[in-house]
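Note that one protein chain is taken out, while the other chains of the complex remain in position.
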Amino acid sequence: MAHLLSGGLQGYVAVALLLFVIGLATVLLRRTLLMQFMGMELMLNAANVALLAFARWRGGDVQGTVTYLMIIAVAACEAAVGLALVIGLHRMRGTTDADRTASLKQ
Amino acid sequence: MTTWMSTHLLSFLVFSPGAAGLALLAFPERQARLAKLLGLLVAIALFGVSLRALSLTPDASGWLFLEHRPWFSVAGLPVDYRLGLDGLNLWLALLTALLVPVTMLATWSSLAKREGTFAGLLLLLETGVLGALLSQDMLFFYLFWEGMLIPTTFMIWIWGGEDRRYAGTKYFLYLASGSLLWLVGLLYLAGQAGSFSPELMAQAAAGLSLHAQGWLFLAFVLAFAIKFPIFPVHTWMPDAYSQAPVAAVPVGMLVKLGGYGFLRFVIPILPAAAARHSHVLAVLAVVAILFGSLVALVQRDMKKLVAYSSLAHMGFVLLGLASLSVIGVQGALLQLVNLGVSTTALFLMIGMLERRAGTTMIADFGGVASRMPVLTGFWLLAAMASIGLPLTNGFVGEFLILNGTFTSGFAWGRVAACLATLGVLLGAAYLLWMTKRVFWGAENADPDGGTAKLAQDLTARELAALLPLAALILWIGVHPRTFLAPSDRPVAQLLSDAQAPAPAAPALGTAAGSAPLSEVHE
Amino acid sequence: MFAVFALITLLGAVLMLLQKNVIQAGLCLALSFLGVAGLFVLLGNPVAGALQVIVYAGAILILVLFVIMLLNHHEEEPAERARPLQRWASVVLSALLGAGALALVLASPGLQALGAAGTPVEPMTLERVGTVLFRDHLLAVETVGLLLLAAMVGAVALVKKEL
Amino acid sequence: MMAKDFAALWPLVFPAVGACFLPLASLDREHDTAKWIRGVLYLVTLLALGGSFFYLADLWHVGGQPSFEALRMDRLAQFSGIFITVAAAITVLQAWDHFHQEGWVKAETLSLLLFSVTGMMLFTATSNLLLMFLGLELLSLPLYALVGTVRTRPEASEGAMKYFLTGAVASSCFLMGTVLLYGLTGTLDLSRAMASSAGSDPLFLAGAALLLLGFLFKTSAVPFHQWTPDAYQASPHPIAGFMSVATKGAAFVALLRAFPGALSLGAAGPKAQQAFAVLAVLTLVLGNLTALVQTDAKRMLAYSSISHAGYLLLGFVAGTPAAYTGILYYLAIYLAMNLGAFGLFTAYGLVGEDTSYDALRGLGWKRPLLGLYAAIFMLSLAGIPPFGGFFGKYLIFKELVGTGHTSLAVLGVLASLVSLAYYLRFLVALFLQAPTEALERRRAEQPAAPAALASASLFVAAFIVVMGGLAQGLLIPGFAQRAIEEGLKLVR
Partner (left out) sequence: MHSAWLIPVLPLLGFLLNLLFGKRAGKAFVSAAGVGSVALAFVLSVVAFKVMLAAPGHRLEIGYGEWMGAGAFSVPLGFVIDPLSGLMMLVITGIGFLIHLYSVGYMGEDKGYGRYFAYLNLFVFFMLLLVMGSSLPLLFVGWEGVGLCSYLLIGFDYDLPDDVPAQAGLKAFLYNRVGDLGVLMGMLALFAAFGTLTIGDILVKAGHLGPQLGFGLLTFATLMFFVGCTGKSAQLPLYLWLPDAMAGPTPVSALIHAATMVTSGVYLIVRMAPLFQLTPLTMDVIAWVGAATALFAATIAIVQTDIKKVLAYSTVSQLGYMFLGLGSAGFAAGFFHVFTHAWFKALLFLGAGSVIHALHHEQDLLKMGGLWKKMPVTGWTMLIATACIIGFPGTSGFASKDEILYLASLKSPVLYWMGVAGACCTAFYMLRLFTLAFLGEPRDAHAHEHAHESPATMTVPLVVLAIGALGATAFGWPAAFGGSFRIEAFLEPSVSYGAAAAEGVVRHGGNPALMAAISTALALGFAWWGWSSYKGGLALAEARAAKWPFLHRLLANKYFVDEGVDAALVRPLRWFGNLLWKLFDVIVIDGIGVNLPAALTRVSGDFIALLQTGRVRNYVLTMGLGALLLLYVFLK
């Protein structure tokens, strides 16, 4: 357990995975769409942490950073579309509570 | 044209009705009469063409006509385009071609709506039935086998009675359930054989364990038993028949495929299993005969009554097939033709009554004979055929079946035959009792009842529809050899290939005077 | 140092998860992002660290907060119904996944081998990134361009008032 | 670089360029765009798709192309390219009518569609994980927007939101999987990653599982399916059809590239196959049973599209080249029949959310030809011969039985029996149930707008379905099988 905290690769990956799980938990536990949205951002970020950690231990692989660049672009795109959706939904329904937008079911 | 026809006769017969049918489906409702007329002309013309089959002579392997070419092949499993006409399906195919125009004529004015669609669906059905009858490749067969459910279901749906939605859907699901499970067995066997040709499948099946053969047999029989239908998987039938007065006839057109398929495919492909399990089939057959007859006895609706009667008749067919004897199988094959003729005639006539009276409940009628003497005459003939009176078709079939069963050499043969004869008695009971209640007696006094609405006897068109059937009833009854001769060799061949147990030799007096006494004490 | 930034990252994330107020949650998220940026720097990748601060903490979060302000919903709406099943199932699932993740990390021989063989590397520079980016990943760059445009068109299609 | 080196890229360029320029058309335009402009927009879209299609069709005669970076225009990619462009073209035809009926004709819609098409092609034409991820995003993001594009419909944004949220979680998982694979193998190329020695590392396997999740989400396999009915119901009919066909198709082709093509190399292959078996069972059971009880026809089609994913997954369980051929063939037929089925709503002029069975009552007789198409599509979806749908199931079941998965095959046929019940339900509504008086009045008051292009598209679809039943010789060995053999380099 101790070497998880010593700044080795395993530590980074562990942090990344935990961050991923916390993001997922946010999506699962919070009703507010914006919160869930933030949870998703966390999940993407978790991937970034793992990615750059691996890249570091792969001899400073530049591919990692390049991929990272792509990922933040994707994150931005998702943010744009996601926020637009939240705004649209709020306009239509007057709520940003995910549990209240459940008219399509079964 | 003639040269093309002389090499593609079967393709033409199978596919041209479907093409015409599709075209008719696209006719708008306001031109229904035209569509109907065109449909009739096409059907008659096709029947005419189909008669060419009578002039064919069998080749060395028994085919009257064979079209065979590869169709497609995936992963080493070829599917062939293979249509073949031989003695087994000759009469069934001709009968199918005949029944289509007959049905059209008989229902000429009884459809309240969408007459063109009916003609179209009927022609599509003809493609399905003929295709299934003539296919000699299992997958190719399966296409028609399953595909013919489509037009039939629509017929039940569109022209059915109160419960038509339930009946139609039930019909489709019921029949599909059997054939879908069969498909799995078929694919398994095809995988073993590397082909869908029955011959190769038979070879492959022979190499399988008895256990595996038993499962395959179950899968095969289930599909055919449902189509037959055989007790206890028959419950689609009363609904389908009674909900679809007009469409009952087309339904009748395709039930013969159950027996035919069993004969054509199950016996040759799985002969060992068929012989091993024949007693099960025989029990089912006898139960079907007795059950169908007893239930028919208490029906209040003519259509249901005839429906259950056909269950009993199908029991005879199965009994004949299960006997695996030449006599029994020949009888079964003839009985399939008979059903197509006499049960169809009965249904057609019930339809004619229904068109006039708007009901098919027995209690609504009484004394029909005084209003419609001609119809009554035809009815009596068809009823007698259905009962199995000699000189009608029913007798020959039933007698051969009973004979084949009795002498089949199976331990159950004699008991089954004797029990089955009870069906002959009950058949007379329910059908003539119904005849009495519907046709004899004083006219039903109820002004809203059925009899009061029977204004007119048969029309010329209805007559034209019934006459060929009546002629066939008598022809088969008087001169059955016409219909038995083509299948003599194929059936014998099929059963000897299948290595069915040899029928019991006559117990007494074969060798003149030398029969020992002990043989008699059985 | 790693432990500190890791702690900041995870703590920020957990805090965000637990916040009632959306704005505060956003700020906690920013904290977490900053922790991630710190981790990147520790990994010898200042480029990524800078980008993390600029793009994530800067652009994306600001966008989120902006939307929050726009919608004027700072507090979570009251729940229609308590959904204990959803809650506890989620908690259990997350716990399982989290524990599983740690177990996986510890149990993975590949990871161990890779971590052990790690050699110190020189810090990442923008030049290297740029070179590789435009030499080997042209298609990806173009695709990301398309993606951005698509997102823009999509966002506009979804919310533009006078469309 | 020679022009030839771009050969692999060209199919993507057509839709991408179209997508980029289309939005310009509606900038600064008033609400009512002139009809000719609308026409030009649709024409341009069709041209973009057509250009790609014909280029691909041309390439098909040549064979595999040299890669452009990690973009591989091999036969499998060509297959999926053709598949996607045809689906999109049919969608565009239906969209013309549908959006006119809805009164919501926008250039953005077409642009988003083309972006999505580009993304799908990219997704299926590479084994580079980064490009795959980008392709996945490029196909998903426009779709999120497309689902909610008709903003006047009250449920549009809800469906879009649900799709987005679940989709984003799924692509995060995909990404995490990608990163883990990269981390443990040092390469972003899937084939090489799979072949590497780290193949049995638990973390690697976890990464593979997460990656698989990303694919399965797009194929809407149970339990990653729950967005499907909601998103389909919320979206405009043609878009729902497009999503059900093209997205699923692209996901399956990508899965083919990933799994038999690459994953089978390592320890993850058998595991994946087990997972496929479990998920296929779940998908078949849940998809069909839920579809059975739907009261809304469009929702029923959504669940049916879930269940079709189950059949396709069965093909992966069988795992032979013939089964993969079957999957591709199934997809090709599925394209026609499902787009046809969804197109019926457009052709019948149903607008808004009212797609219940009751809204369909009696429509089968209004226009007999459409009724005929409907019957063809539904029966083909149910796998009734002689339509193409049967042969798709045939090819897959045959391999299942041949590889000893008889019980799965039995489950499959039972599932298709259940499916028959609900497809017949659709036909019952069309042909058997008389419309209620209220419905008659409403139809009289608001006569359905003519939908000539949609009807034409239905004809094309019906033609493909019927031909799929009669001309397998063309489709199976000539098209699907070559794509598998020469694309995946699998010899039989």
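Read from first to last, the chains carry the letters A, B, C and D; within each, the first residue is number 1.
The criterion applied here is as follows: a residue touches a chain if its C-beta (ideal position, glycine included) is under 8 Å from a C-beta of that chain, and two chains touch if they have at least 3 such contacts.
All values derive from a computational prediction rather than experimental measurement.
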{"item": "Contact set of the excluded chain (shown chains only)", "value": "A, B, C, D"}
{"item": "Identified contact with the non-displayed chain, of D:212, D:395, D:451 or D:464", "value": "D:212"}
{"item": "Residue in contact with the excluded chain [from B:181, B:424 or B:473]", "value": "B:424"}
{"item": "Of B:163, B:199, B:446 or B:488, the residue in touch with the unshown chain", "value": "B:488"}
{"item": "Chain not shown: contacting residue from B:327, B:362 or B:458", "value": "B:327"}
{"item": "Residues of chain C (touch criterion as defined above) contacting the omitted chain", "value": "83, 86, 89-90, 93, 96-97, 100, 104"}
{"item": "Residues of chain B in contact with the chain not shown", "value": "170, 173-174, 232, 234-235, 238, 291, 294-299, 325-327, 330-331, 367, 369-370, 377, 380, 384, 389-391, 395-396, 399-400, 402-404, 406-407, 414, 417-418, 421-422, 424-425, 428-429, 432-433, 436, 439-443, 479-481, 484, 488, 491-492, 503-510, 512-515, 517, 520-522"}
{"item": "Missing-partner contacts on chain D, residue numbers", "value": "161-162, 165-166, 169-170, 173, 202, 205-206, 208-210, 212-213, 216-217, 222-224, 226-227, 229-230, 268, 271-272, 274-275, 278-279, 286, 289-294, 418, 421"}
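The rule is short, and it goes like this: only the chains that are shown with their structure count from here on.
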{"item": "Between chain A and chain B, centroid-to-centroid distance (C-alpha), Å", "value": "66"}
{"item": "Centroid distance [mean C-alpha coordinates] between chain C and chain A, Å", "value": "5"}
{"item": "Of all residues in chain B, the ones touching two or more other chains", "value": "none"}
{"item": "In chain A, residues with contacts to at least two other chains", "value": "13, 20, 23-24, 37, 53-54, 58, 63, 70, 74, 77-78, 81, 84-86, 88, 91"}
{"item": "Residues of chain D that touch chain C when the two form their complex", "value": "9, 16, 19-20, 23, 26, 31, 68-71, 106, 108-109, 111-112, 115, 118-119, 122, 130-131, 134-135, 137-138, 141-142, 144-146, 148-149, 151, 157, 160, 183-184, 198, 201-204, 206"}
{"item": "Residue numbers on chain A that touch chain C, as the complex places them", "value": "4-15, 17-26, 28-32, 34-35, 37-39, 41-42, 45, 48-49, 52-60, 62-63, 65-66, 68-70, 72-81, 83-88, 90-91, 95-97, 99-100"}
{"item": "Residues of chain C defined as touching chain D within the complex", "value": "104-105, 107-111, 114, 136-140, 143-144, 146-147, 149-151, 153-158, 162-163"}
